[in-house]
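Note that this complex is displayed minus one protein chain, with the remaining chains in position.
Lettered A, B and C in written order, each chain numbered from 1.
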Amino acid sequence: MNSELYLSVVFWVIPIYLTAFALYSVRAVKGPTIPDSVLAIDSMSYDLAAFITILSILFHSPILIAVAMVLALWVFALDIYVAKYLESREMGE
Amino acid sequence: MVRRMNELNTFLFNILLFSLFFNVGISLYGIFARPSLIKKIIALTIFSDTANVLAIIVGYRGWPSPEQPPIPPVITSTEPTSEDLIRFINRAVDPLPQALVLTAIVIGLAVTLFLIFLTLQVYRLYGTTDVRRVARLRG
Amino acid sequence: MIELSTLTYLFMAMTGVVSLVATYLAILESNLIKAVVLSAIQSTTYVILFYLLMAPDIALVYIPVSVGLYPAAVLFLIKKTERTENDSNEVVASED
Partner (left out) sequence: MVEELINEILMAAGTLMIVVGAIADLTGSIGLLRFPNFFVRLHAATVGTIWGAFVPLIGAALFAAGYVELGTHRWFVTGGAAVTALLILLLGPVGSHALARASYRSKAAIPYPLIHDALKEKFREGGKE
């Protein structure tokens, strides 16, 4: 078993993810319209769920995986709220 | 806690602490100085969340070594042996602030919902959510 | 050689800085819907902080409250009342 090799490869994935999160945060903060910000939060949270899973393997703590499922479910709810709000504004309340 | 970290880790952790303290300051400015009641509710939520994160940071412990992360305060074996307990004591974070913050989050939700419906009632009575206009309408 | 602990503390510092920027813009924003979305960014960064500070139970409670229920309630309030925040004193003073 050379699991050390695979673990070191997975370890070098972390800086790529951190760079991606920084770029997503820039778009989410400065997004010119509201759907831009919500789309950036949405993509960032789904990637965050994947990153949380990888980190819980690297930390050797399997109990931390439960955060990923809940995060992926509830960020979808934020999408639907904002979409419903924008659409009801167009329909004349 | 600081004793175990090297200097770079301490510097990065201090960036986190200072940004949280600035968050407290900015949200207090939002509570006291912004005119809209909805903005006051948003600032109050940010303030209580920042207080909860600071309470969690009090119970955090540094990494025992650069390869061993701290573990959450959960014993994951059904029949814990003495090695499990020694590992728990050496590496787990403090569970007491987490138990306190759990209650604070739920009560914060209830208070926020109460304030939201209070603001809705203020809008129905006075026709505005600006506190300066509400104060001008015969107290 | 960079270590796992340094990367974890770097992630903590990044989330702290992003939450600072999001809070600052959310307080100073006059469009209230943008303020709610910016406070959702701040909630997401606090979820990462709860995860990295090894408190998964707090994160499990905090996600439905702060990402799910709270923006829904505030968006409901904004839909029922007014959408912008008047920051100038002249608007209020001219109504007398």
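Basically, a contact is a pair of C-beta atoms (placed from the backbone, for glycine too) under 8 Å apart; a residue touches a chain by one contact, two chains touch by 3 or more.
Model, not experiment: these values are computed from the prediction.
Enquirer: Shown chains touched by the missing chain?
Expert: A
Enquirer: In the complete complex, the non-displayed chain touches which residues of chain A?
Expert: Contacting residues on chain A, toward the hidden partner: 1-3, 6, 9-10, 13, 16-17, 19-21, 23-24, 26-27, 33-36, 38-40, 42-43, 46-47, 49-50, 53-54, 56-57, 60, 62-63, 65-66, 68-69, 72-73, 76, 79-80, 82-84, 86-87, 89-90.
The criterion applied here is as follows: only the chains that are shown with their structure count from here on.
Enquirer: Are the chains arranged, by touching, as a line, ring, star, complete graph, or other?
Expert: Looks like everything touches everything, fully connected.
Enquirer: Find the two chains joined by the most C-beta pairs in contact, please.
Expert: B-C
Enquirer: Report the inter-chain centroid distance for chain A and chain B in whole angstrom, where each centroid is the mean of the CA atoms.
Expert: One centre to the other, that is 20 Å.
Enquirer: As a quick test, compute the distance in whole Å between the mean CA positions of chain A and chain C.
Expert: Centres of chain A and chain C (C-alpha means) sit 15 Å apart.
Enquirer: Could you tell me which residues belong to chain B and also touch two or more other chains?
Expert: If we look for residues of chain B contacting two or more partner chains, we find 69, 71-72, 74.
Enquirer: At least two partner chains per residue is the criterion; list those residues in chain C.
Expert: Residue numbers touching two or more other chains: 4, 10, 54, 56, 78.
Enquirer: Residues of chain C touching chain A in their complex?
Expert: Spelled out, the residues of chain C in touch with chain A are 4, 7, 10-11, 14, 18, 21-22, 25, 33-34, 37-38, 40-41, 44, 47-48, 51, 54, 56, 59-60, 63-64, 67-68, 71-72, 75, 78-79.
Enquirer: Touching residues of chain B toward chain C in the complex: what are they?
Expert: 5, 8-9, 12-13, 15-20, 22-23, 26-27, 29-30, 34-36, 38-39, 41-43, 45-46, 49, 52-53, 56-57, 60, 63, 66-67, 69-74, 92-93, 98, 101-102, 105-106, 108-109, 112-113, 116, 119-120, 123, 128-130, 132-133, 136
Enquirer: Residue numbers of chain B touching chain A in their complex, please.
Expert: So the residues of chain B touching chain A come out as 69, 71-72, 74, 76.
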